[in-house]
Structure formats: structure tokens, C-alpha cells
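For this depiction, one protein chain was excluded, whereas all remaining protein chains were kept in their positions.
A, B and C are the chain letters, set down in written order, and residue numbers restart from 1 in every chain.
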Amino acid sequence: MKAEFKTIALVGKFNSPGNSTSLLRLADYLRQRGHQVMITPHTADVCQIRDFQVVTLNDIGPMVDLAIVMGGDGTLLNIARTLVDHRVPLIGVNQGRLGFLADVSIDTMFSTLEEMLSGQYVAEERIMLEASVERHEDVLIASYAFNDVVVSKSSTGRLIEFEVYIDNQFVYSQRADGLVVASPTGSTAYALSSGGPILHPTLEAVVMVPICPHTLSARPIAVNSRSEIEINLIHADDGRVHFDGQRHADLRIGDRVVIRRAHNTVRLLHPEGHNYYDTLRQKLHWGEKL
Amino acid sequence: MKAEFKTIALVGKFNSPGNSTSLLRLADYLRQRGHQVMITPHTADVCQIRDFQVVTLNDIGPMVDLAIVMGGDGTLLNIARTLVDHRVPLIGVNQGRLGFLADVSIDTMFSTLEEMLSGQYVAEERIMLEASVERHEDVLIASYAFNDVVVSKSSTGRLIEFEVYIDNQFVYSQRADGLVVASPTGSTAYALSSGGPILHPTLEAVVMVPICPHTLSARPIAVNSRSEIEINLIHADDGRVHFDGQRHADLRIGDRVVIRRAHNTVRLLHPEGHNYYDTLRQKLHWGEKL
Amino acid sequence: MKAEFKTIALVGKFNSPGNSTSLLRLADYLRQRGHQVMITPHTADVCQIRDFQVVTLNDIGPMVDLAIVMGGDGTLLNIARTLVDHRVPLIGVNQGRLGFLADVSIDTMFSTLEEMLSGQYVAEERIMLEASVERHEDVLIASYAFNDVVVSKSSTGRLIEFEVYIDNQFVYSQRADGLVVASPTGSTAYALSSGGPILHPTLEAVVMVPICPHTLSARPIAVNSRSEIEINLIHADDGRVHFDGQRHADLRIGDRVVIRRAHNTVRLLHPEGHNYYDTLRQKLHWGEKL
Partner (left out) sequence: MKAEFKTIALVGKFNSPGNSTSLLRLADYLRQRGHQVMITPHTADVCQIRDFQVVTLNDIGPMVDLAIVMGGDGTLLNIARTLVDHRVPLIGVNQGRLGFLADVSIDTMFSTLEEMLSGQYVAEERIMLEASVERHEDVLIASYAFNDVVVSKSSTGRLIEFEVYIDNQFVYSQRADGLVVASPTGSTAYALSSGGPILHPTLEAVVMVPICPHTLSARPIAVNSRSEIEINLIHADDGRVHFDGQRHADLRIGDRVVIRRAHNTVRLLHPEGHNYYDTLRQKLHWGEKL
């Protein structure tokens, strides 16, 4: 055992008892390998795992050297937001379908993890976003977002109107279904469906993609991740802000959503030989070598 | 006066007292011209018009030979759905900003209407859609739609999953924010913002445009307006159906939205010299002659 | 044998000796079935077929009741343009990869053709385009196009400028790499790569898709196939017009490319059970039933 991953958090997918056997076998494997294993209450509960130390997700950050997340990209997004402040490295084990983030296959997880825990891995730092909703002088809500912050209409189906400022410079006003502000990690998620470009994970950039914009000359724009983006809601019957599509808050006219790069980055560990372009090509069905 | 427009309905924009003076002057003008003028209760109310016959929108259809709508395209959509069964021709007077449908400018309305009421107009028949929401064996709601029928997610921000059948043939399944089914008239509205093509009003076609589809190879497809389109909601936290963005209903998993062409068409009257491409070019800022 | 296909033309892919064995077996099969078989000189030559009647493609039209084309969609496009004036029905046999047009698989061609030649087929009429290039008062070139007529820049890489008129009404001017004018058949070919919509084959429509337009609000527009489209080349270092990507001609400034629907349609025969949406879904990797 390499010393670097003495204590490991093991986190399962929310509300998914399906993989409890795999989780348990993984916990046993890690213990046998000499690691101290901690699991979250929800994982313990769903998987009926009893004889491992249970620590809440909010408390586990300072206590572990690594988190292994079993689930899909969605689960990993959630854990990444919670653990980013403690800079816990993350390994994502997918359940059969390759993820952009969860790229260790459950089918080969023991051999892959054996190598990774022995130090044979590729580490990658990814940008995390942080956003706050400001009303008058108050901050209503603040949240991290690993993929994206989305300001959108809610249930009425009517478009919203907003102004965008970057570093206090007016950029544009827009009437649209919404606006996606995505990190490189999020550029292959909702932003891509909305017509945005892919940003390589090493880019110090954030991309703004309008959703169904009324102005036909609207285009996605990638800006420096050091910039501060402010979205000012000018008109809406019912606006909303979404963080990774997992946390939400209602917006009122006049609310400002301010998006910056978070101080800390997310440290992802990939199996050796990991290749971003292979994942892209496989997920997006791009052409193989001729 | 030509005999064809003996009785004329005059309808103002919903909740918009701003144009009451113009409406009143228009009503007077029509009366002086020898037409019988009927107004809707809402228009009478908002504009404080007292000495004209007031008939509800639902009853006015069989009583009039023409409806003049003062407002924007949105107002005209609403009136068109209500009057289509009575095949009342429509003239749209816009309030300053050229509409795709409301193309008589309020600034020149008296001279333009003088010509049109004397028979100098261009008549155009436009396709109307009708849609019903079916749950098990019941029809929950049925509605006309002049622009579009949109099946979409509602407030959660999570995508919906649906299958599409055309004339009972399976077309595709899709995970997306939604699907726009638009008439040629609606092809320049929300469908266009969603990435759809423009369909010339004379086309016997309907276009299906996915909204932010998860599958990157999804594309808009225009099908024959004689076809029946069925959208089958497979998965959704909260789905919705919208008719012209003006009427809405909630959807549950298993609900089927069935869209057909309505039996009747909408008869739009345009000023002579009306040119669809001029309107397109002006609204979409396309290039002028070189 | 049904009487309707007494004489059959058999045409192979240009310059493709690879399928000579299949062609020969097919010819023998047809003869044994009692059909009179005619082949084109090129097919005879490439496939070294000796004991069948050889008639040039230009002469074969009035002599046959059916043409079976072995190749891909490209081969069928070419034959369709040549035979459209004689309204010869077409069956396309693909060589392993499903085509939009050539939808009889070579692997099962004998059983499929047995059924089709016995009258079990689905017939479909497809629009053919015809285009002419006019310089001053002269017609420089005229050609059919089954997929599309494309006006584009040539080798310099500089964009061209053109005006578009429909039924003598000015539509727009454009600076772009070019413009695709596609039939429903062509809407799944180059027009699709250029960002155009799919048009169902039953639509009486033609779609204009700008290629890399300078104006960001440019959008594809589908117009009535009864309309006449005129493209007027205003500026170009070196313009070109392409018919189905198979015939070409150079254009000069001032040249007009005039596109109409051809008088005759192309009659395609499909195996029974043919379903356009199945082909679309398979070729475009759209989602299967959930």
C-alpha cells in the first residue's frame, strides 16, 4: 500500500441499492489492502453495510485521503462539490456505462484500483465554479457547481430576459429560455446539448451558452475562468437557477447570479493510459482511425 | 363598402389599455364606413368603449365577416384559435413593430384598411394544428395551436424522455428538454430559436424540432401535415404541454400527445404588395440587395 | 412473372469491378425468371458480362420497364437523372451498407427481388430538380439534380456573394461559402451536413441551406417545390455550380442559376415493409424504442 491513500471514503449512488454487493466487496477489498474505509450514512443504509466506520459526507472531507465514488457522473458531481474544500482526490467507478468522470469500469475495478492505489494513476485538476444569488444587498444562496450554473425559465414556458456582465463590462442582453455557464467539465454535459463547444479540461475557461435564444445571431462564447460573470434577471414570469442540475433556487426580477471560479480545484484520478479524446470519441460516436 | 365585410369584430390586446384611443378611432372609422362593429367585453372594458355592440369572443364567430385584431402576433394567435371554426378572415394591426402575422402598421392603418376593406388585399390560408392529450382511454385536454405544440420539462430542469410515432410508425426516442411541433406559421417562432428551419406558409408541412437533445445527431425534420404525430412521454419528473405558449397542461408518464392538422385553415388578409420574404428579411436582419 | 417488368435494365457502379460476380448472378437470375435483361456498356465492360444485350444508358430508357441499380446512393442518383424522362422505376441494391435510396441488401437480394418482381413492393414518387445556368441571354448548361444543386466557391477559399430570388421576389443577399438547394431526397445528404433540416419525401418542398454564411442570422428555409429559385452570383473569385456533386460547371459574376422542379418524378420501388423512419434512425443513429 502506498502511504498516500491511508483512509478512503467509499460513496455509493443515491437511492440505488442495486450495487450494494459490489460496494460491500469493494469495501472488503480496501480493508484487506490495509486502508481504513469510511462510508457515508446513506451508503451504509442503502447497502446495509454494517461493520465499517460511518461518517457523514459533510464531516468526511478532512478525514480521508481519497474518495472512491461508485455510480455515474451525476453522483461524482455531487461528491465533488461537497469535498472540493478539502481537496480530496476522487476516483469514479461507473456501473457499466463509461462516464466522462467515472471512468473506472465496475467490471475491472479490482485490477484497475489495485494499480491506481499502488500509485499508477493520472491525476488531473479540474476547475470548480462557485455561484451566488444576490438580491438587493443580500446573498440568498451560494453554491459550488462542477458542471454548470444554469439560469432559466421555470414552468410557464415563457422566455426570460437577462443582461450579462463580465468583469463589470456589459456583454449583452438576451431573451432566451436560459443561459448555461459551464466549466470545461460541464462543456460535455447540458452545455453541449444547448449547442456549446467542448472545452478541453486543461483550459482556464468557462463557456456561456444561450438556450434557445430569441436573437438568431447569439453564439456561445468561452471566457477566461478568472473572469466574474454576472447575470442580471430583467424580466421573467418565473426564473430559476440550477447548480449541476442538482440544486435549484427560484429567482425574482432584479436578482443577480454571480459566477466565479472557485479557489480550489477538483483532483480527479484516472487509470494509467487514460485518454480524454478516447472518452470523447466513444461517448460522442466520433470517427475511429481510418 | 364591399359587401363581403358587413360585420366586423374588433379585438384589442389583452390587458393593454395603451391603445384604447386608437381602437376607439378605428371603431368609429369602421362605423362611418358603414360596417357593423362588434367588440369583445374585454376590449370594451379595457378601452372604455361604450356605444358599440359587445359580444363575447366565443359567440362572435358566427356573427362576423371579418376580425380586425389590434396587438401583436401573440394576440392574433389567440384570436385565430378561437375563430378558426367559423373561418372568420383576420387582419392584424401591429402597434409599431412589424409582426409576422400582424402586418398592418398602426401608423398607416386608416389608409391601409381603406384599401383592404375595398377588396384590395392578399388572402392566405394557413394550417392550424389540433392536439389532444390522451391518458389511458381518456382525452384530458384538446386544443388548437396556430404556432406550435410543445412538450417539455417543467420546473425541475431535468430532461424528459419520449418516443415519437408518425402515422403509427415509430420514429425515434429522445432525451431532451422537449420537442416543438410547429406549423409553417410557428416555424418563425419558438421552433426557430430551437434550431428549426423556416417553412414557407404554403407548405403542407409540420416541423418537429427537439429542444436541447441529448443525442447529438438529432435534427429537425419536416413531415407532411396530413400525418398524425404522437408523442409518448416515457420518463419525466414533470412534463408539460404548451399550445402556442398560451395554454398549458401538466403531463404524466404514459400520457400521449397526439397532433394533427385541423380541418379548417386560418384565413389571413394582408395589404396588397405583401411579401413574405420582405417580412422575413426585415425581422431576421437578412442581407438586402447588393 | 408479373407482366409489368418485362424488360429490365441492370446497371452496376461506375468503375467498380468488385461486384461483377453478383451482377452476373443477378443477370442470370433475372433471365431465368423470364425477364429480358439489358446492361449498359460500362457494366458489361467492367464486369466482363458477354451474353446479354448491351444498350447505352442514354438509349435504354424507352426500352425497359425497370432498372435495377447495384451500387450505392451515388450510383442511383446518376441513373435517376438519366432515366427520369422515361419514368423507369428504380430498385437500388446496396453493397453491404444501407443507403437512403439503395435499400435492398445484396446479402438478401434474391429473396427480396423475388418478392418485389412479383408485385410486392412499395412505390414512391420523388421530386427531381432541374437547373439551368444563364449568362446574359444564353443557357450555358442545364441539368437535372435528384439530391441538390449547390452554388459554391471553388478553390480559392474566399466566400462568394449572391442574391436569391424566389418567383421573382427578392429573398436575401448572402456572403457565404455557398448555397445548397436540396430536394427532400437530398435533404439527408449534403444539405444535412450544412445544417439543414430533413424533409419527408412526400413533401412538395425544396430547402435552401446556406453553407458557412457570414450573416449569423441566416437560417435554412424550405419553400414550395412549385417555386422557381434564382441564384444570382454577385461577387466571386471563382464560383461553381454542382449537380448532385457529380456534374459541375464554372460560374462567372452575373451568372444566374435557375432551379425548378422537373416535370417528371422518380419512381423508387422499395421492399414491402419499407419504412422511411427506420432508415433515418439507422443511418443517423437516432434513439431506439425505450
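Simple rule for what comes next: a contact is a pair of C-beta atoms (placed from the backbone, for glycine too) under 8 Å apart; a residue touches a chain by one contact, two chains touch by 3 or more.
Remember, it's a predicted structure, so these values are computed and weren't measured experimentally.
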item: Selected from C:52, C:190 or C:277 as touching the chain missing from the view; value: C:190
item: Candidates C:61, C:92, C:197 or C:213 - the one touching the absent chain; value: C:213
item: Residue among C:154, C:227, C:265 or C:279 that touches the chain left out of view; value: C:154
item: Residues of chain A (touch criterion as defined above) contacting the omitted chain; value: 161, 163, 166, 169-175, 192, 196-200, 202-205, 207, 215, 217-224, 227, 234-235, 275, 277-278, 280-281, 284-290
item: Absent-chain interface as seen on chain C, which is shown; value: 150, 152, 154-158, 176-177, 190, 192-195, 211-214, 216-217, 238, 240, 242, 245, 248, 284-285
item: For chain B, the residues touching the chain missing from this view; value: 216-217, 219, 285
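Everything that follows uses one rule, which is that only the chains that are shown with their structure count from here on.
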item: Gap in Å, rounded to a whole number, between the CA centres of chain C and chain B; value: 37
item: Interchain centroid distance [CA atoms averaged], chain A/chain C, Å; value: 47
item: Residues of chain A engaged with two or more neighbouring chains; value: 216-217, 285
